[in-house]
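Shown here: the complex without one of its protein chains, the others still in place.
Which chain is which? They are A, B and C, in the order written, and residues in each are numbered from 1.
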Amino acid sequence: MQKIGVFVCWCGSNIAATVDVSAVSEALSHEPGVVYATNYQYMCSEAGQNTIKDAIKKYGLTGIVICSCSPRMHEATFRKTAAAAGLNPYMVEIANIREQCSWIHKDMATATEKAIILGKAAIAKVHLNAPLTASQSPVVKRALVIGGGIAGIQTALDIADAGFEVDIVEKSPTIGGKMSQLDKTFPTLDCAACILTPKMVDVAQHEKIKIYSYSEVEAVKGFVGNFEVTIRKKARYVNENVCTGCGLCTEKCPQKNVPNEFNLGMDKRRAIYIPFAQAVPKVATIDANYCMKLKTGKCGLCEKICTAGAIDYSQKDQLIEQKYGAIVVATGFNPIKLDNFEEYSYSQSPDVVTSLEFERITNAAGPTSGQLLRPSDGKHPHTIVFVQCVGSRDTSGCGKPYCSKICCMYTAKHAMLTREKYPDTDVYVFYIDVRTPGKNFDEFYRRAAEEYGVHYIKGMVGKVAPKADGKLMVQASDLISNEQLHIDADMVVLATAIEPDKSARPLATMLTASMDTNDFFTEAHPKLRPVESPTAGIFLSGTCQGPKDIPETVSQAGAAAAKVIGLLAKDTLTANPCVAHSDEMMCNGCSSCEKVCPYGAITYVDKEFRMPDRTVAIRRVAVVNEAVCQGCGACTVACPSGAMDLKGFSNSQIMAEVDAICK
Amino acid sequence: MIFSYYPGCTLKTKAKELNFYAYQSAKALGIELQELPEWQCCGGTYPMAKDETATKLSSVRALTLARDLGNDLVTLCSACHNVLKQVNNDMQNDEKIASKANIYLQLKTPYHGETKVLHYLEVLRDCIGFEEIAKKVVNPLKGKKIAAYYGCLLLRPSKVMQMDNPENPRIIEDFIKAIGAEPVIYPFRNECCGGYLTMEDKALTQKKSNTVMGSAQEFGAEMITTACPLCLYNLRKNATEHDLPVIYFTELLAEALGVKED
Amino acid sequence: MDNKEKQKERILRVSGVNVLKCMKCGKCSGTCPSYDEMDYHPHQFVYMVEKGEIEPLLKSKSIYKCLSCFACVERCPRGVEPAKIVEAIRLEVIRKQGENHLKPNQIPQLLDEDLPQQAIVSAFRKYSK
Partner (left out) sequence: MQVNEIKEFRPKIVAFCCNWCSYAGADLAGTNRLNYPSDVKIIRVPCSCRVNPMFILRAFQRGADGVIICGCHPGDCHYTSGNYYARRRMTLLFSMLDYLGIEKERTRVEWVSAAEGAKFAATMNDFVETITKLGENKRLEDLRCKE
């Protein structure tokens, strides 16, 4: 039997004016187990708290009930009070007789009656309370950033600047991501390389940052503060520490016919290559799918000419194990495949290009050295049609249901830059809506239309038909003038929808981080915790969480870094002790709880049990990882055998409250 | 390989060649087409209205018959193929239409779209294989530049027809390659020829047919091949500004297999 | 429910189309091969049904110009299927007594010796009840 003390607060006149506090303490003093009951003007004041502490010591209280304001206000205060008097802080229950009683009722008799019932419910609960201890776990002071685009770069720099070690894992041979492929950036039109490459250099030179390029995350174990990650460092057949990045090999390699992914296959590279001039790390990589030496054993030219002796054909994939306190996902996006949109003739004409391809064509380091030339015949196009929303906002199953967010702005940029450099070019933009909610965004779009003479047409292109003379017949609707247009274009640019990188889904499984149906990572709260995954210790940066432009990505990257820093700054993590717990004697190993857990906190182990007949049986039982469990209680209801319960809000505790209220 | 076969109204009259050469080629390829013992006209176009049942019944009868015979159902005419596949899809997925049709027909075993409907081209591609056909070609149509004309009914709506990419198909092109000729790809191969509007608005049909044939000619086609009698008619009659020959694909097949008799 | 709403409800039921899914992009009209012959265009059919403005559509010549080629159905990014709306409107007209658009006695003069049966059957199904 508990020895319970009841403390009724007047809250000045806030409670005492409508609730007869003496009647409440008197009534509650007769409840079973209550050995002491009193009331006081301000329980939360120092004098009030001392009353509680003294009573705990004097009467040897094992549980206390405070009838006062909302627990959201002072629960923490009174728990501290209890702890100071040597009572477990989780032996405190609050009956909310202010917000949910005295403030909403006018009649004293009614309010007093209700206050007594609320007090009884709290007493009934505290009878069943058990002392809880919050577990502590140490924090590994190192962060992992997965993805080396602008999101990953910014997050890594911010974390490293705060003094913590950061590793970046990037699956391609260089960091830089999609931003390194862009020409100019909206709405200011500064060149992407000019603002990105200095950041890449900062990353390379930062003593706290280590880059694992050409590497992928292979496995993740552990939990917040203590993740164990296996990184696969793919064989690049070049010794990174020796290669000087002189580039001689990339000029001499006889295999010249490899599609250059950096230019989206619009030109060729060699089998040994450095993706682009400002690559970080600036180290050559051998493409094993094309290298003659690796495929047939003949050649070996690069090894002969490399003065640094960096070539190593015998290199193997390496597995690296590392511990991290926090993991940031920054896996980014890709344009979707256009197989379902062949009405635009993407695969039937080289002059129909995606916006990212157009970006490379206009980039000074691109396949045409920045000259706007059409891929089929290298001539200047004089009529260009831009088609918006290709695959975005598509619920037919061919594309993506969401708005890709960045296309309106980059199309305005492309249209504007085209008109600026080549005023003799007619530029048409077919749009459904022009969406420009961003600082200086709408002004930018209007400039394209008003000052640069870009023809914006509200309507959609229905078909692009290549003609024998090399023109592209664009058939489209103009909804404002209510007519069908036929435009002979030289080039068609498709504002292709973006989707999360394909590596995101398997990664989410490894991290037990949740994803939406479009494979974007979900955030812990869409408004208030936008850069955290619901899984503790996993943070989100950039487009892996949803379509974003560069300014937004960078802000989110910084926000994610701040959250990581906040976590790594702690030496230990105190967990919420109100977590789920499975009674293994009752668990039948059915996995119902595992399936509803939003955090992946429940796993199964095969455990030996001594049976009544002294034999040993092995049973599969649920185990809750208390560091990961957030205490929502979904599993407790899903459990068919009643094995799963929630500490602090147990079935019997809530049932006791129900009973007390319904009496 | 035995298939149930649904010829459709036109193949018995105005499009006898489409039917005849299909039979000859089938024999040469070792497949047997068994004409359904009783079939009725499919109606030519799929009735889209949700409250139409009677107009779908002839298709359901054919589909049920094929199921009871235990065969896949093959069609040649694009229109029949389109109607049968779409009705079959309704029987599978539209509970209302399926139950009405089943109640009306008083079938011993209710029909819920069990029959697999195939176009003759799908049989060539999926059951025999174009590589196998290429091996059996004795009279390759070398050097002939042939434009495939799909029209609208063969591929759309693609979610139901599930035959090929509706905007960039290759099944007839692959067929043309298999018989040794050279396919000509042109953008209007899946745009409508004007269809039944030839009865209502000749000018419109002429415009559409001219666009199709004009585009094929522009890309160097010497002839056009199709699977649909109405497409063939429109391209021959209504493409007034061009005069490419238009031939059924089965005739080309028979010729390549060396079984073409007149 | 007034007559106008009943008519709208009937069109929606017969066509099975959810016009509210339309995001007014106009791709159906950008794709329609009969566009130039129509007075009301595919996207207008969808929008006017949404507004309940059925009457003008019933009088529209567009309902006899639709080729049922399914291009709008295929390319609509929202899965709206405008062709089914056009068909429902046409049925609303021709299901009335004496409103057949194509009458059997017109056929002989339209025939030529090569015209496939398919064309006659299809036209009848589309234009007459």
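By definition in this document, a contact is a pair of C-beta atoms (placed from the backbone, for glycine too) under 8 Å apart; a residue touches a chain by one contact, two chains touch by 3 or more.
Source: prediction; values computed, not measured.
Of the chains displayed, those contacted by the omitted chain across the entire assembly are A. The hidden chain makes contact, of the residues A:20, A:113 or A:167, with A:113. Residue-wise, the contact with the chain that is not shown comes from A:98, picked out of A:98, A:127, A:374 or A:400.
Within the whole complex, the absent chain has one touching residue among A:172, A:514, A:588 or A:641, and that is A:514.
Touch with the chain omitted from the figure is made, among A:83, A:191 or A:654, by A:654.
In the full complex, chain A contacts the hidden chain through residues 70-72, 96, 98-101, 103-106, 110-111, 113-114, 117-118, 121, 514, 522, 524-527, 534, 578, 596, 598, 630-634, 636-638, 646, 649, 651, 654-655, 657-659, 661-663.
In this section, only the chains that are shown with their structure count from here on.
The distance from the centre of chain B to the centre of chain C, with each centre set as the mean of the Cα atoms, comes to 24 Å. Multi-chain contact residues, meaning those touching two or more other chains, occur in chain A at positions 343, 397, 463. Among the residues of chain B, those touching two or more other chains are numbered 166-167, 191.
Within the complex formed with chain A, the chain B residues making contact are 159, 165-168, 185, 187-188, 191, 215, 218-220. Partner chain C is touched in their complex by these residues of chain B: 8-10, 13-15, 41, 43-51, 55, 77, 79, 152-153, 156-158, 166-167, 191-192, 194-201, 204, 208, 228-230, 232-233, 236-237. For chain A in complex with chain B, the residues that touch the partner chain are 339, 341-343, 345, 347-348, 397, 463-468, 473.
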